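Before I ask anything, let me first share the structure, which is written out below as C-alpha cells.
Missing here: one protein chain of the complex. Every other protein chain is in place.
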Amino acid sequence: MSVHETKVHEEHHELSFIQKYIFSQDHKIIGIQFLFSGLIFLVLGGVLALLVRLQLGWPHADQGWLGQILDWSPAAGQRMSPEQYNTFFTMHATVMIFFVIIPLLTGAFGNFTIPLMIGAPDMAFPKLNMMSYWFMWPGFIIMLLSFSLGVAPGGAAGAGWTSYPTLASIGMPVGGGAESPAAPNSGWGQILWLLSLIFVGVSSMMGSVNYITTIINMRAPGMTLFRMPLTVWGMFITAILQAFALPVLTVALVLQTLDKTISTTFFLPPGVLEFGNWTTNPGGGQPILWQHLFWFYSHPAVYIMILPAMGIVSDVISTFSRKPLFGYRPMVYAICGIAGLGFIVWGHHMFQSGMDPRLGTGFMIATIMIALPSAVKTFNWLGTTWRGNLHLTTAMLNALGFVALFVIGGLSGLFMAATPVDVFIHDTYFIVAHIHYVLFMSSLFGIFAGIYYWFPKMFGRLMNETAGKVHFFLTFIFGNMTFYPMHLVGAAGLRRRIFDPTMTGFESNVQFLNQFMSVSAFLLGAAQLIFAVNFFYSLFWGKEAGRNPWRSNTLEWTTPSPPPHGNFEVTPVVYHGPYEYSVPGMEDDHVMQTRKLEGVPVGAGH
Amino acid sequence: MAHAVQEEKRLHMGLPIPNGKLAMWLFLVTEIMFFTALIGTYIVLRNGQPIPVHDLVAGMDQDGNGEIARSEARGEIADLFEHGDQDNNGSLSEHEVGQIASVLSLPWPSPHQVHLIEWIGALNTFVLICSSFSVVLAHHAITHGDVKKTTIYITITLALGAVFLVVKAFEYNSKFSHHILPGYVFDRLDGSRGAQYLAKVQAELTEIKEHADHVSAEAAADCDKLLRELTAREKEGLRSLTPEELGLRVNALLEKHPDLHLTPVIPWGNMWASCYFAMTGFHALHVLGGLVVFAIILLMAFFGTLGAQHAGLIELTGLYWHFVDIVWIFLFPLLYLV
Amino acid sequence: MSEEKREESQEETKPQEEEKAEAEAHTEHGDEKPVEDKEAHASSSHAEGHGPAVGVYTAIFAALSVFTLLSFAFNGAMQSGMISAMTSFALIMGVAVIKACLVAIVFMHLMFDWKRVYFMIIPAIVLGLLILIVLLPDIVLGWKSVAAHELTPP
Partner (left out) sequence: MNRLWSILFGVVMTLAVLAFVIAPAMGWWLPENIGTFYGVDTLFYVILATTGFFFVLTEAILVYNIFAFTDRGEKADYSHGNHRLEMFWTAVPGVLLLLLAILQIRTWEEIKYQTRMPTPDHVFEVSARQFEWRIRYPNAIQLDRITSAWQDKSEPALARNWQQFPHYDDVHVVNEVHTWKDANVRIYLKSKDVLHSFYLPNLRLKQDAVPGKTIPVWFRATRANTIYNEQTREWVDRYNYEKKRFDSSLRYDLACAELCGWGHYKMLGRLFVHPDREDYLNWLKSAQEKQRQTQAQ
C-alpha cells in the first residue's frame, strides 16, 4: 500500500488540467471548488429571496417587465402565483442551507483549512474527498432541473424546506402518476427535491468521515487536540454532528420518497384523507414521525451551520486582537456542549405540532440551557478583544460583526425556546428574524471573515481592503435594516410563508415595515456586487500576499501562498497552542506554532 | 478501500489505528444511526397501531357520514363472530370465525397472515452467520499469509451471501404473488376500497375457476362456492356479501388453502409491507454491496494480486460484513418472531 | 518532483531530531503522545498475530447457531402458549442482543479495538436509544390514548 501511494504522490506533478483543477484530489482545490459553487448558489438563493421580498412588499402591484421576463400571466397583473411564491421561499431556504451555507462552511473552509491547520499533507482519503465534492453535483443538477416545467410539470418543490407531510408526502395511488393532489408542486418537484437532498447528504457524510479521520489521525507531531486552532475544533465537532445526525435525515428522505413513489404509508395517517373529490387510501403511519426524524438532523444542522463560523471567528478575532484567545479550553468545551445538547433539543421545533406537551417541557429546558455555551463563547470573544491591540482589517470587522449580530440571534432564540412564548411567536416572522440573524447575519459574516482572512492563502493575493470595508459597512447596515424589523412584525403576529400579508387586521398593520424590509433587502443584494467585483478583481490583480500577511501563528501561514501540493516542505512540529500573540519579552507580537519558545511559560488555557 | 496518502512511516498524532479502520468504524457508526432510525420507525409505528377488529369492520374515519350504516355493520359482524353467519351454509365454522377474529384483532399482521415463514428467516440468519464465520476465517488466513485459503473462504462467503439473496428473492416473490405490497394490500374495506375489493376478488375467483387444474379439487370447489355465492346473490336479489364479510371468507379460504392466489384482507397490511420492504430492502442492498466487494477481492485473487498486504482490506470488508450480519440478527426476530 | 524529494530527504535526516523535539514538546503538555505509524501497524496487527485462534471463532459460530435455534424455540413456546408474548419478546430480543455482542466483540475484534473506537460506538448507541425513547410517548402512547377514545362504543 505504502509503495503504491508514494507513486501516486509523485505522479501528481504531471497531472493534466482536468486532474489538477476539475477532478482534483487536492484538498485545497476541492475547497476552492466548494467555495465557487457555494458562491454561485448564493446568487441563486439571493435572487429567490428578493423575489419573495418583492411579493411581500407589494403584494398587489403589477410587476411589469419582471413579470414579462418570468412569464407571469398578464391577466393576473403580471404577478407571481401563490404556488410560485411557495416555490420561491422553499427553494430559497433549501438552496441557502444545503447548497450555500453548509458547503461553504464545511466544504470550502473545512477542506481548505483542516489539513493546513493541523499540519497534514492532505486529507486522509483524497479520492473520497473528491467524490464528496462530485456527489454534490447530481444534487445541484437535480434541484435546478426541478425548476424546469418540462421535468417537473407542477414546478419545483413548494412545501417548505421542512417538507412536512402530508402536504409534501401525498402522492397518487399506485399507477396514478406523480402529481400530488395536496399541492400541485409537491409532485415531481418534491420527488426531485428529495433525491437531490439524498445526494447532498451522502456527499456530506463522505466529507465528515474524512474530516474526522483526518483530524484524529493526521495531526502533525506536537499538535495535540488542545493545540488545535478553534476552526479545526469547529470543523471536528461539526463533522461529528453530521456523522451522527445525517443518516437519520437520509432515512426520513428515503421514506418520504417511498411514500411519494410506491405508496408506502410511513407518514400517511390512519383514516382517509380527503382532497376535493379524491381520497387517499388508508395509511397507518404518522405525520409527526417525519418531523421527529427531520429535526433530529435539522436541529444539529443549525449548529453545523454556525460552529465552523464560530471557529473561524475565534481565529480571526484572536489574530487581529494580537492577543491570545480568552479561555481556549472553555471555548472548546462550549463547542462540545453545544454539540452534545444540540442532539436533545430538536423538539423545540415541534412545540405546537401536536407533540406530547410533556415532551415540550423537557425539550424546553434543554433548549434554554443551550444558550449557556453560546453565552460563554460570546463572553470569551469579548474577553479576547478586551485590552487587545485591535487591527480592524476587513476580516476582523466581519468577525466583530459576527459577534455583534450573533448576540441578537442567540438572544432571540430564547423567545422561541420558552414554550409559552413560542405558542404565540411560533411560525411568525419572529422565527424568521431569528434564523436570519443566526444564519445570514452570523454564518455569512463568519464566511466573509473567513474569505477575507484566507483569500491570500487560497490565491496568493490580498483582497482590496477599502472595497472590503465598504462592503462590510453596507452589508452591516442593510442587513440589519432587512432583518431587524422582522422581530417587530413577528411580535405583531405576522405569519411566515404567506403570499399576501395584508389579508388580516393584525398583519396589515405592519405592511409599512414589510415594504421597508423589502427595499433594504434590495439594497443589501446590491451591496454584494461590491464583494463580487472585489473577489474577482483581487483574484487576478490583487496585491501579492506572501506567506503570512496577517502575521498569524497557525500552521497554514508557514507555507507559501498558495501552498504547493502536499502543503508543507517539512512536516511541521508544533510546540504550543495557536494563539500565542504578544508574548511578553518577545520583540515580535506573534509566535508561529512551529517556533519553540525558550524560557517563556506558554500554554493554551492556563 | 483505504487509499490513505499518509501510509508512510512518519510520526503523527492520533490513535494507534490505521486511517482505513478508523474511517470504516466511522462509516459503521453512520450505518448504526441509519438502521436505528429505520428500525426505530418500524418499532414505533408498529407499537403505535391502536386498532383492533371493529375498525376493519367499521372503519375509523371520523367525519362519520354514516353512523347508522356503521353501527349496523358492526352489529352484523358481531353476530358473525358470535354465531357464525347462518345463511352461509356453515362455510365458516364458529371455530374458524373465532380464529380469524383473533388474528384480525391483532394490532399488527401476524407473520402467518403476510406469508412470512419463520424457519426461512431462521435459515437466512444461519446463512449469514456462516458467512460471517467464513469471512473471519478468511481474515485469519490472510494474516498468516495463506492466500489460497483466503480465496476459498472468500468464495464461500460470496456464495453464502448469494444464497441469502436468493432466499430473499423467493420470499419477495411470494409477497408479490399475493399482492402484499405497499399500496396494494387491502387493509380496510370501507368506502370505495370495499367495492374495489369485491371486484378484485371476483376476478381472482373467476380466474381460479377457469384454471381449476392448477389447484386442488377441494380448493377449487370452495372457491367456486364462494364465487357462486358472490354472483348469485346479486341476481337473486338477496342481500349481497359486504366487503367485510367477503374479506373474512377469503381469509378463511386462505387459511385452509394457503396456495390460492386470492387477495386477503390484512389490517395494517400496508404499513407492514412498507416497513418490511424498506427494512429488508435496505439490508439486501447492503448485502449486495458486500458481495460486490467480495467479487472484487476474488478478481484480485484471480489475477494474482491478492497478498498479505491486503489483510487490511479484508479486515475492513469483514467489519462491514459483520455489521450487515448484526443488522439481520435484529431484523430477523423483529420481523419474523415477535 | 523536487519538493517531494526534498521532503523525503529531510525526513530521512531529521527523524532523530524530530523525535527529540517531540518528546520535549510533550513534556510541556503531556496530554497526548504522538504515535509512530510503525506502532499503529504493530498494534493493529497485534489483533491478528495473537488474535483469537480458529477455535475461538468456531466456538462463537456454534454459539450463534445455538442462539438462533433458541430464539426460534422461544417463539414456538410462545405460540403454543407456554410463555407469554411479553416474556418471549424479552427473551428473543435478549438473545438478539447477545448474538450481536458476540459478533461485535469477537468477529469484529472489538475485544482489541474497543479502547480505540468506543468513543464513536457509545454515542451512536445512546443516540439510537434516545430517538426511540423520545418517539415512544409521542407516537406510541399518544396514539393509544387517542385511540382509546375512538374505540369507546357509542
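Going by the order they are written in, the chains are A, B and C; count residues from 1 in each one.
Note that contacts are C-beta pairs under 8 Å (C-beta built on N, C-alpha and C of every residue); 3 or more make two chains touch, one makes a residue touch a chain.
What you see is a predicted model; the values in this text were computed from it and never measured.
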| item | value |
| --- | --- |
| Candidates A:21, A:137, A:275 or A:536 - the one touching the absent chain | A:275 |
| Among A:151, A:336, A:371 or A:539, residue touching the chain not depicted | A:371 |
| Selected residue (touches chain absent from view) among A:498, A:521, A:545 or A:574 | A:498 |
| Sole residue of A:138, A:184, A:460 or A:525 that reaches the chain not shown, by the stated touch rule | A:184 |
| Option touching the unshown chain, where A:40, A:149, A:382 or A:532 are the choices | A:382 |
| Missing-chain contacts mapped onto chain A | 81-83, 86, 158-160, 164-167, 170, 182-184, 269-271, 273-275, 283, 286-288, 321-330, 352-354, 357-358, 360-361, 364-365, 368-369, 371-372, 375-376, 378-380, 382-383, 385-392, 397, 400, 403-404, 407-408, 411-412, 414-415, 418-421, 423-424, 426-428, 473, 476-477, 480, 484-485, 487-489, 491-493, 495, 497-501, 503-506, 509-510, 513, 579, 581-584, 589, 603-606 |
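Please note the rule applied: only the chains that are shown with their structure count from here on.
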| item | value |
| --- | --- |
| Whole-Å separation of chain centres (CA-atom averages), chain A against chain C | 32 |
| Chain centre separation in whole Å, for chain B relative to chain A (CA means) | 40 |
| Computed distance of Cα centres, chain C from chain B, in Å | 27 |
| Where chain B touches two or more other chains, by residue | 6-15, 17, 22, 26, 29, 33, 36-37, 44-45, 48-49, 51, 60, 62 |
| Junction residues of chain A, two or more chains touched | 9, 221-222, 224, 244, 248, 286, 289, 296, 571 |
| Interface residues, chain B side, partner chain A - complex | 2-15, 17, 19, 22-23, 26-27, 29-31, 33-34, 36-38, 41, 44-45, 48-49, 51, 60-62, 181-184, 187-188, 190-193, 268, 270-271, 273-275, 277-278, 282, 309, 312 |
| List of chain A residues in touch with chain B within their complex | 1-2, 5-6, 8-9, 120-128, 173-174, 205, 209-210, 212-213, 216-224, 243-248, 250-252, 254-255, 258, 262-266, 270-272, 279, 281-286, 289, 293, 296, 571 |
| Sites on chain C touched by chain A in the complex | 1, 3-4, 6-7, 10-11, 14, 18, 21-22, 24-26, 28-29, 31-32, 34, 123-124, 127, 130-131, 134-135, 137-139, 141-143 |
